[in-house]
Structures are given as C-alpha cells and as structure tokens.
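Below is one structure, written out as structure tokens; comments come after it.
Every protein chain but one is kept in place in this view of the complex.
Lettered A, B and C in written order, each chain numbered from 1.
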Amino acid sequence: MSDEKQHIVPYSTFVVVLVALLALTFASIGITSIELGGLTVAAALIFAIAKTYLVLAYFMHIKYDKPYIGIMVGLIFLLFLAVVIITFLDYFYRV
Amino acid sequence: MYNTEITQASNFVKGVDTAFLVIMGISFVFLLGLTAVMLYFIYRYNRKRHPKPIQIEGSTRLEIVWTVIPLVLVMVMFYYGWAGWKPMGKPPKDAMEVTVIGRMWNFIFEYENGRKTDTLYLPKDQAVKLNLVALDVIHSVYIPAFRVKQDMVPGKDNTFMWFIPQREGTFELYCTEYCGLNHSYMFNYVKVMESEAFNTWYSDTTAVAASAEIESATAAGRRIMQSIGCFACHSLDGSKLVGPTFKGLYGSERTVTSGGSKKVVTADDEYIRKAIFEPDAELVEGFGRGLMLSYRGQLSEDDILLIIEYLKTVQ
Amino acid sequence: MEKTHQAHHEHYDPEASKIGMWLFIFTELLLFGAMFIIYSVYRYLNPEAFHLAGEELNTLIGAINTVILLVSSMTIAMSTSAIRKGNIWLTQQLLAITLVLALVFLVNKYFEWGSKFSHGIFPGSEYMLANYSQGEILFFGLYFVMTGLHAVHILVGMGLIIWTMIEVRQKKIHQEKYDLLENSGLYWHLVDIIWIFLFPLFYLIH
Partner (left out) sequence: MQESQSAIQASYLRTPGRFKGFLGWVTSTDHKRIGLLYLYSIATMFFVGMLLGLAMKLELVAPGKTLMEARDYNATFTVHGVIMIFMVVIPGLPAVFGNFLLPLMIGARDVAFPRINLLSWYFYVAGVVLILIALLFGPGTPDTGWTFYAPYSFKTGTNMLPAIFGAFILGFSSILTGLNFIVTIHRMRAPGMGWMKLPMFAWTLYGTAWIQLLATPVVGITLVLVALERLFGIGVFDPALGGDPILYQHLFWIYSHPAVYIMILPAMGAVSEIIPTFAQKQLFGYKALILSTMAIAFVGYLVWGHHMFTAGMSGTAQYAFSLLTFLVAIPSAIKVFNWISTMYKGSINMQTPFYWAASFIFVFMIGGFSGLVLGSLATNIHVHDTGFVVAHFHYIVFGGVGYSFMAAIHYWFPKIYGRMYDSHWANIGWILFFVGFVSLYTPMFWLGMKGMPRRYYDYLPEFHGANILSTFGSWILAMGFIVIVFNLIRAARSGPPVGPNPWNGKTMEWMVPSPPPVENFEEIPVVGENDGPYNYE
C-alpha cells in the first residue's frame, strides 16, 4: 500500500456523509413514531442498513480500498443472514 | 441387526429400520469397495512392483462423476430417513393421552383418570400420545424397542410423542438427555398388555390404597419418599449428595438464607413442610437455588405428615 | 526454483495489519450477531412484552447518544485524512474530540442505567420478578447485556485512541506510517455500527 498512492478522502466528504447519517437517524425516529404495525421493524432495519452502508463505504474506506475487503464484508453479512434465516426455520414453524 | 424379539414392537419400527438398512447398505458397499480399491493400489503400485510413478493431474470428468453419484445416493438416504420420520409428528385424534412428568431423576406417568405410576402401562394396538413435561432440566424419553425419542424441555408445554405398541411385553424406557447425577438411573419400563388386562389394571385403584393402611406411619413415609425419588438427592447415612442428608435433620439447627439474609432456624414440622413445598424460600447454606423443586400438588398434606414421622426416626 | 536476494530487515506491511483488524472486526460482528439472533428470537416470541418494555426506554437519550457516536465517527475518520496530509496538530485535535465524545456517551449511559437501577430495573431484581412479565424481564436482560457489552467496547476503543494519541505524539505515527491510527478508526466505526443497530432495536421499535 505504501507504494501505491491512495486516494486521501477530503474532509468535505466526511461532513456530507455525517449529514446524511444524521438525516437518516432522524428519519428513522420519525418513521418509527408513526403507527405502521409490523412494518416498523422493517423500516427501522432498512434505515439502519443504509447507515451501516455509509459508515462502511466512507468512514471505513471500503470504497477506496482494494475490492476484496468489501467482498469479505459482503460475504459475512450474507453468511449471517443465512444463519438467521435457518434459525427462524425453527421458530417460525413451531407449533 | 436387531434382536428379532423386539422388531415390530411399534408402528414406527418398520420405517426406521428400512432407513437403517438403506443407509448402512449403501455405506457398506462403499466402505468395502473403496477399501478394496485402496488396498489393491497399495499392492499393485508398491515401489517394488511399480518403481516409476506416472504423473496425473486430475480428471474433470471423474470429479463430476463422483460428485453426482454420491449426491444422488445421499438424496435417496435422505428420502428414506424423511419417510420413516414423517408420521412421528402426526398423532391420530383418538390416541389415548398420558402425561409424562420428568424431574431429577424419575418419571411419573399420569393417566387421564388420575392414576399415577412410575412404570408405563399400555394397551396393545392402541395409539398412545405421551404429553411430555419437564419440571427442572431437560430430560428425554427414549423407548428403543419402539424407535421413539423426544426431549422434554422445561417451560415448553406442547411437546409430545406418539406410537402404537404392537407387541406385548416389557420394554426399557430411558432418559437420554443428560440431566445430572443420577441420569443413568432415570430409567423404567413400558409394559404393554392385551387391552382387557390393561382395562382391569386401569380401573383398579385399590391396590395402592390398601397397602398404605397396614403399614406403620414411618414405613409409609419412607415408601412415599422412595417412590417419589427423594433419596436421589438426600442420603440417610450422613453423606452429602445433591441435597443435605436427612440424618439427624429433624430438630437440628439449620442455617438458611431467606429473602437475602441468613438466619438460624430449628428443623421442626413447619420447617420441613416448607422445605418440601417452597424449597427456595429457605435455602440451606451451601446448596444452590432451584435444584429441589416444589412438590406441591404431588404430595398431599397427609403425605407430608408421614414423611415427617419418618424423618424423626432418621437420627 | 530461482532465488533472489532480499534485505533481511523487518518487513513493514500496513496492509497486513489492516486485514488483521478487519478480521478482528468480523469476529466482533459475529459476537454481536449472536446477540441479535437471541434478541430477534425473543422479540418474535414475546411481541407484546417487548413493545411495552421498549416504551420504558428514553428515546431522547438514545438519540443523543446516536448523534454523539456518529459525530465521533466522523472526527476519527477525518483524523486519518489529516495525518496523511501531514497535519499532526489537527490529527491530535480530532482524536481528542473523539475521545471526549466517547466519554460523554458513557456519562449518558451511566445516567440512563442509573435511573433504571433506581427504579428497581436490573437483572435478577426482585422488583422485576414481582411486577414484570417474563417477556419484559427478557427485554431488560438483553438490554443490559447488549448495551453493557457495547459500553465495554467503547472503553476498549477509548483505550486504543489514547494509545494512538501517544504514538502520534511520540512521532511513531506519521504521514508515512499510520496503520495504528487507521485501525483504531476502523475499530471505532465498528462500535458505531453496532450502536446503529442497537438504537432502533431497543429505543425505536415499540
């Protein structure tokens, strides 16, 4: 890495990302305060995932790093998702 | 593979044993075949006979062949396993229900007419549904001859297992989920009888009552404790098992924790009654909470009196 | 096999330490992942109780803490840019801000937990056994374990940041060699991400 000059992220990018994160936070507070029934959970999670994406991509540099780190992160989230789904095969279908 | 005496002892035996035969059959063919090939290679291509190796990188076609063939075979195995298992989850509506209560370390079988036993009596050719209740930790009911097994989980009240006994006789029933000290003694028998014999047994509640009357109070107390399993945790000779010993208990000073603070009390009638019905209310020093469970509902006030009479004699 | 001469000196490979940090982050993700599985199972089994219990948490404190963590995440991210531009002074300032924000987070947490404790809400409390349903007890059990574990991570992260600041000061971290700073940053962002999920799960969804 020391030889391949890497992109230095300008401060302004971080500020923009922070503003976006804050906006998403308040949006999620707003949306969960209205009555959506079962959708509330989904809405809250979607906002959380969007925020996570921003943090991973910009704050944690995945966007500027070599692609394999991003791929690993993606695979791990998939694996975790698979584990959750399989666990719920039990709880969903319990009599 | 099995003792022929116990085959067809229940309606599930056939399905399960077929699955065994299929899986083990395929496995034996592969085991013997592959071992033979390996030994042949070792013999044929030994350095003495074959001094110069011939390099081969691999073969995509072979890889595909030996991926697909086992894949098909395991799907066959899966199918038979599934087919033998599927009916186990679907009890018929007219099944006779028996509640099985598991606790450290015995089973109690409770029939619909209120009869309680420690041995499971069943009529032949009648579907039975066992409702499984665990009081303290996980236990498991296993009747090898019937090929059935199901864990009983405390706090989970809808577990059951069902089967149709199809053969008269006495079969073992084990606890197969490790549940502490006397796990290996948590076993009993299933007695399958002709339906008339069963009905006679089922409607006869006099036998137990009669024997209780002729005994002295202490002997009766001891018998109750024996049958409900107190001695699994409490010794009579002063040694410490899971719980404190009964030796010299009655009338002695006990250091107990109650409501977070320690105090010293005398083990009188009331103390013992409380120890049996609310064991966690006054915890004896050096013993853990939640090990002994309340016997409320299982022992009557009269039983307690008999037990106390007996404990007085253990000095 | 050909051979070439290569110098024997200690090989410095910032990418290796970065992957190392990422791998560690993966294990942390799975650690909290397991907790999230527990949480979702119990939420699924006790929807009403979780609903009721969730309402007892103070959304405002949660939201403030979220903002604090997001801002601190930005400042530490900026510090990496600063060091790469050679601006040591700014790096130190940004790290210091991050550290202060982390402290404020913990102080908030302290008061939040403290008020719960004073209401008799803590694991194993007799008050809860008497007045709460099983689902609510579970909710608070998980609440304390998960936010507690997160707080432990904040503490570890603060330790890392302090260590980084010392090294920056000693000039061990500089424009050409800043992997420790980068790794502390990564760790801090992980702490942030976990909070991003904890916040809606405990404070928002009722």
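Note that in this section a residue touches a chain if its C-beta (ideal position, glycine included) is under 8 Å from a C-beta of that chain, and two chains touch if they have at least 3 such contacts.
Note that the structure is predicted; figures quoted are calculated from it, not measured.
Chemist: Who does the absent chain touch among those shown?
Modeler: The chain that is not shown is in contact with A, B, C.
Chemist: Decide which residue listed in B:Ser184, B:Gln226, B:Ser252 or B:Thr266 touches the omitted chain of the complex.
Modeler: Within the whole complex, the residue contacting the unshown chain is B:Ser184.
Chemist: Can you tell me which of B:Val16, B:Ile164 or B:Leu249 touches the chain that was removed from the display?
Modeler: Considering all chains, including the one not shown, the answer is B:Val16.
Chemist: In terms of residues, what is the contact footprint of the unshown chain on chain C?
Modeler: Looking at chain C, the ones touching the missing chain are residues 1-6, 8, 13, 15-17, 19-20, 23-24, 26-28, 30-35, 37-38, 41-42, 45-46, 123-124, 133-135, 137-138, 141-142, 144-145, 149.
Chemist: Taking the full complex into account, what residues of chain B touch the chain not shown?
Modeler: Residues touching the hidden chain, for chain B, are 1-3, 12, 15-16, 19-20, 23-24, 27, 30-31, 34-35, 37-38, 41-42, 45-47, 50-59, 62-63, 66-67, 70-71, 74-75, 77-78, 80-85, 88-89, 136-138, 140, 142, 144-145, 147-151, 153-156, 159, 172, 174-185, 242, 287-288, 290-291.
Chemist: Name every residue on chain A in touch with the hidden partner chain.
Modeler: Touching the missing chain: residues 76, 79, 82-83, 86-87, 89-95.
In this section, only the chains that are shown with their structure count from here on.
Chemist: Could you put a whole-Å number on the gap between the CA centroids of chain A and chain C?
Modeler: 15
Chemist: Give, as an integer number of Å, the spacing between the C-alpha centres of chain B and chain A.
Modeler: Distance between chain centres, rounded to whole Å: 47 Å.
Chemist: Could you grab the centroid distance between chain B and chain C? Build each centroid from C-alpha atoms only and quote it in angstrom.
Modeler: Here chain B and chain C have centroids separated by 45 Å.
Chemist: Could you say which residues in chain B touch two or more other chains, in rising order?
Modeler: Nothing qualifies.
Chemist: In the complex formed with chain A, which residues of chain C make contact?
Modeler: So the residues of chain C in touch with chain A come to 12, 14-15, 18-19, 22, 26, 29-30, 33, 36-37, 40-41, 44-45, 59, 63, 66-67, 70-71, 73-74, 77-78, 80-81, 84-85, 176, 185-186, 189, 192-193, 196-197, 199-201, 204-206.
Chemist: Taking the complex as given, what residues does chain A use to touch chain C?
Modeler: Spelled out, the residues of chain A in touch with chain C are 1-2, 8-11, 14-15, 17-18, 21-22, 25, 28-29, 32, 40-41, 44-45, 47-48, 51-52, 55-56, 58-60, 69, 72-73, 76, 80, 83-84, 87-88, 91-92.
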